[in-house]
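What you see is the complex with one protein chain gone and the rest in place.
Right, chain A next:
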């Protein structure tokens, strides 16, 4: 790999395993209008998916007794959705000799993760991340009513086209 091999530079990098982008299997995603405070397995296919109905005004389902209305949200053109998982160092580093990352233990870091918000990327430097699933659309759910065109996440999906303009090279004089 093209790096200077300085330990200090090598730190604070998360390497994305490129092969996993090709191997990722299609995943089904739902964005719920409520916060479930746990991360882990859930029998979505047993309780949630079979209850989804196509109503006159879009998809319907209920979760914890509350009525939800849903619609499909497409990933912006030119983009692909991925679910990525960071690997626990040591645990899943099998057959990864083509990477030059160090493998010192980080018990302290794990401790910190439990205390802080678990979803941020920032504390996972010097690790590896890989795609486990891919998607080109997901189901967006609103409470009682469909999220509608004013949903903030739909606004965010317009970001790539604007970012392209902001960061495109400017014409020469």
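What we mean here is this: a residue touches a chain if its C-beta (ideal position, glycine included) is under 8 Å from a C-beta of that chain, and two chains touch if they have at least 3 such contacts; residues count from 1.
Following the convention adopted for this analysis, contacts and distances are computed from a predicted model.
You can't see one chain of this complex, but its UniProt record names it "Ribonuclease H2 subunit B", from the set "Ribonuclease H2 subunit B", "Mitochondrial import inner membrane translocase subunit Tim8 A", "Hemoglobin linker chain" or "Light-independent protochlorophyllide reductase subunit B". Although one chain is not displayed, its contacts with chain A can still be listed: residues 1-2, 4, 6, 8-9, 11-16, 18-19, 21-22, 27-45, 48, 75-76, 78-88, 91, 98-99, 110, 112, 114, 116-123, 125, 129, 131-133, 152-153, 155-156, 158-171.
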